[in-house]
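Notes for the one structure printed next.
Here the complex is missing one protein chain, while the rest keep their positions.
Chain lettering (A, B and C) follows the sequence in which the chains are written, and residue indices restart at 1 in each chain.
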Amino acid sequence: MSDQEPILDIAHLGHVELLTPKPQESLNFFVNIWGMQECGRKGDSVYLRAWDDYERATLKLTAAKLPGMGHFAFRTRSKQALDRRVKVLEAAGAGVGWIDGDVGHGPAYQFKNPDGHLQEIYYETEWYQAPAELKPALKNQAQKFPGRGVNVRRLDHLNLLAADVTATREFMEQKLGMRLTEQIVLDSGIEAGAWVTANNKSYDVAIARDHTGTRGRFHHFTYATDTREEILRAADIYLENGVFIETGPHKHAIQQTFFLYAYEPGGNRVEIANAGSRLILAPDWKTIRWTETERKKGQAWGLKTVETFHTYGTPPVEHK
Amino acid sequence: MSDQEPILDIAHLGHVELLTPKPQESLNFFVNIWGMQECGRKGDSVYLRAWDDYERATLKLTAAKLPGMGHFAFRTRSKQALDRRVKVLEAAGAGVGWIDGDVGHGPAYQFKNPDGHLQEIYYETEWYQAPAELKPALKNQAQKFPGRGVNVRRLDHLNLLAADVTATREFMEQKLGMRLTEQIVLDSGIEAGAWVTANNKSYDVAIARDHTGTRGRFHHFTYATDTREEILRAADIYLENGVFIETGPHKHAIQQTFFLYAYEPGGNRVEIANAGSRLILAPDWKTIRWTETERKKGQAWGLKTVETFHTYGTPPVEHK
Amino acid sequence: MSDQEPILDIAHLGHVELLTPKPQESLNFFVNIWGMQECGRKGDSVYLRAWDDYERATLKLTAAKLPGMGHFAFRTRSKQALDRRVKVLEAAGAGVGWIDGDVGHGPAYQFKNPDGHLQEIYYETEWYQAPAELKPALKNQAQKFPGRGVNVRRLDHLNLLAADVTATREFMEQKLGMRLTEQIVLDSGIEAGAWVTANNKSYDVAIARDHTGTRGRFHHFTYATDTREEILRAADIYLENGVFIETGPHKHAIQQTFFLYAYEPGGNRVEIANAGSRLILAPDWKTIRWTETERKKGQAWGLKTVETFHTYGTPPVEHK
Partner (left out) sequence: MSDQEPILDIAHLGHVELLTPKPQESLNFFVNIWGMQECGRKGDSVYLRAWDDYERATLKLTAAKLPGMGHFAFRTRSKQALDRRVKVLEAAGAGVGWIDGDVGHGPAYQFKNPDGHLQEIYYETEWYQAPAELKPALKNQAQKFPGRGVNVRRLDHLNLLAADVTATREFMEQKLGMRLTEQIVLDSGIEAGAWVTANNKSYDVAIARDHTGTRGRFHHFTYATDTREEILRAADIYLENGVFIETGPHKHAIQQTFFLYAYEPGGNRVEIANAGSRLILAPDWKTIRWTETERKKGQAWGLKTVETFHTYGTPPVEHK
């Protein structure tokens, strides 16, 4: 049992900026297929939210030449926690610098992880205030339930492709205080995947090995639905609307979430998932380490992991 | 925005001791109806666990003359956190003293809240080691899925009856660092209910006003199921097995959990619930305050709260 | 064991005509809350369908001074079956006469049951041909899944209020060949409810005693959803959109369907229900007879039947 106290400065994944070469089609996907709500526009970006995200925006959709992730952000647990982390990041030479804020949040400190993904941390945020037509019937809910398409509930996590999983994972642990809940270590000793969390979700960020060796790419992000039934129905909705289903619905062996992967019109992989009642409540959770042999068994109920899951990321390798 | 940093010393509700005048019938209920696993015996107590509780035991079932709650316990986030809390509790004069430990956990500090409920905090715990026949197929799960009865997954929360809700709630906030997520304040200004959490669950403990004015009684505890469907099926199982259903299945307006209340054979109220994907991720969650008028609307979809929900607790008033 | 062969001339409930004093609001309810599709207009009527109704229209919504049911119709299993039934109905003096047809179906024979409800039987029907934008991805489905609101799948059954349940039920059995699957017989010997079917559904028509003694009123009709989860979600959608929930979601003791009752804006009661995998496969099903005592237990899991369920029907009594 470690004698060191856990660092608890990061509260949760706050938002993700997604780059899309087809901004209108992507927007249509998130609004009409996923049931999200537009809540702001600025420059080339449209800001979106799910019906129970407490912050104003969790998805920043930015028009770009290529698909990929612009940046992602963690909210800290306090102003002081933000200051502490900034100091550590600066000392580590990872810092990019402060920005004044963006639609929905206040000052944010930008930095890069060892694989080059742009990240932010911030504390000041704008709590969503629903306009009259979107007021929920129950006041402990952020927004009226949309009853449109997949009805995703809230931002859950994101998955980074990294040339060096270990370096990125250790950065998350040591500089941000995140805890490693599960990981894959190949027979060669190479770490092929890592899942880290800042809270009771089993992960806020996953890091997957980029087989192409490219640095800083994006694998997918994930919104949570309330039930597995909504994921089964989402598969029908994808089918009916020509959304490419990459794999699922099925249950992950790692983390045991029920999942469905698709590509949004801009070419980025997006997931909807449900974790049942699984929470990581143990403050001293013991990392689950999966071997190469175990991973070859495929997903929980035997579905083989599709090849593209290991190879496809955004932006395409040739443009990185 | 408060300038004070949150206290994060408590990790989660760890276990509950339930008193039952019908120990064999109660045991049968938890094992065969709820699908729990016996994992120890000592004196007049049988220790039980749900299939994904990471600690060895979350329910201590103790033979007693009357139903009720013996004590309940929080696990802290670290050894140091335990020491900090003990100091605060001692200073507050709430302390009862240290015990060496019990089946499944190490040294625990006992204390009483203002309403007289016996509580414990501890850090050292025994991680459950499943015997061969209960080993799960996936190693990120504590125990084999039972496939028996209701299949409750893990301990979720408990609900205390209190003569003085405010005093008990403030104690939880100030001495233990718990956050108040929702509350009911009557037109008279009296606080009729409070829900506090130490983590991302929307509550670890609920405190309900005891209309009889009696101190220190017990309302119910709750285990989580993975889905709402399992709660609907549980209602069938209760019906088939003569378990008294008090109310539900329905959705709470407060906290929005899907619930089903029943009485176990010893006479204690027990709940199974599912929260969907709702988590309290905001570190600065703004308390939801419900008025008397709002509460009169009943539960989320209109079910009126049954009278016994306000009057029935254990032990019976005349014995307290 | 009866030596008589069953009459199998009626195939299923085909459509219902609903009268509404608020045609625009009612239309909005069925299209945007229930997720139905408009598929025709004629005179004061709008024709609607659910996404997997094979016939063009199953709901005819007609503007009227008062709420209520205009008529309902059965499709027969063949042209010959239609002729046979017409002969029997004519001989019984129940006939009103032939109509040429309506939007979605061919010639229909109108008649009245002993309580005065207007009924039709027809065989020729128009199979729904989805326009390009509503074509389903799978060709064994009638129409694209809407992903809008409750997403009701198909017409299931209707429930008539009758001054004389027995007479109406016997008419359904003897003139139409329907089978009585369940019934309620009070201690007084009065039949308080009857459920009859023409197929493997546990009922196409329910007949409930009108406590006011009024003849020919309407209780509700029901569309089926694929899952119980969709009914739980429908309750959220009703709540969010100000739809009056009368009772549910809960499970009926009789017929065991999972149900949710609401009033559409015109004032008519409407139900969504799910039967799980229950089918009446036995050709010689033995009627389940419920006593007054048994009915007093309430619904399957103990919910008491709300008073309005026994008293509210359309049109209001004073207008009948």
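Descriptive notes on the structure:
We take it that contacts are C-beta pairs under 8 Å (C-beta built on N, C-alpha and C of every residue); 3 or more make two chains touch, one makes a residue touch a chain.
What you see is a predicted model, and the numbers here were worked out from it, not measured in a lab.
Taking every chain of the complex into account, the omitted one touches A, B, C.
Here the missing chain is touched by one residue of C:E25, C:D44, C:E124 or C:E292, and it is C:E124. When the omitted chain is restored, the residue from C:H71, C:R154 or C:R217 that touches it is C:R154.
In the full complex, subunit C touches the hidden chain at residues 1, 3, 5-6, 8, 11-12, 52, 54-55, 75-81, 124, 127, 138-141, 153-154, 156, 182, 199-201, 224-229, 253-256, 274-279, 281-283, 285-286, 288, 290, 300. In the full complex, subunit A touches the hidden chain at residues 228-229, 232, 235-236, 238-239, 245, 247-251, 258, 300-303. The missing chain lies against subunit B, touching residues 33, 136-138, 144-145, 147-150, 227, 229-230, 233, 236-237, 239-241.
FYI, only the chains that are shown with their structure count from here on.
Counting the residue numbers that touch the partner chain, subunit A and subunit C have more than half of them in common.
If each chain is reduced to the centroid of its CA atoms, subunit A and subunit B end up 31 Å from each other.
Once the centre of each chain is set as its mean CA position, subunit B and subunit C turn out to be 44 Å apart. Residue positions of subunit B with contacts to 2 or more other chains are 228-229, 300.
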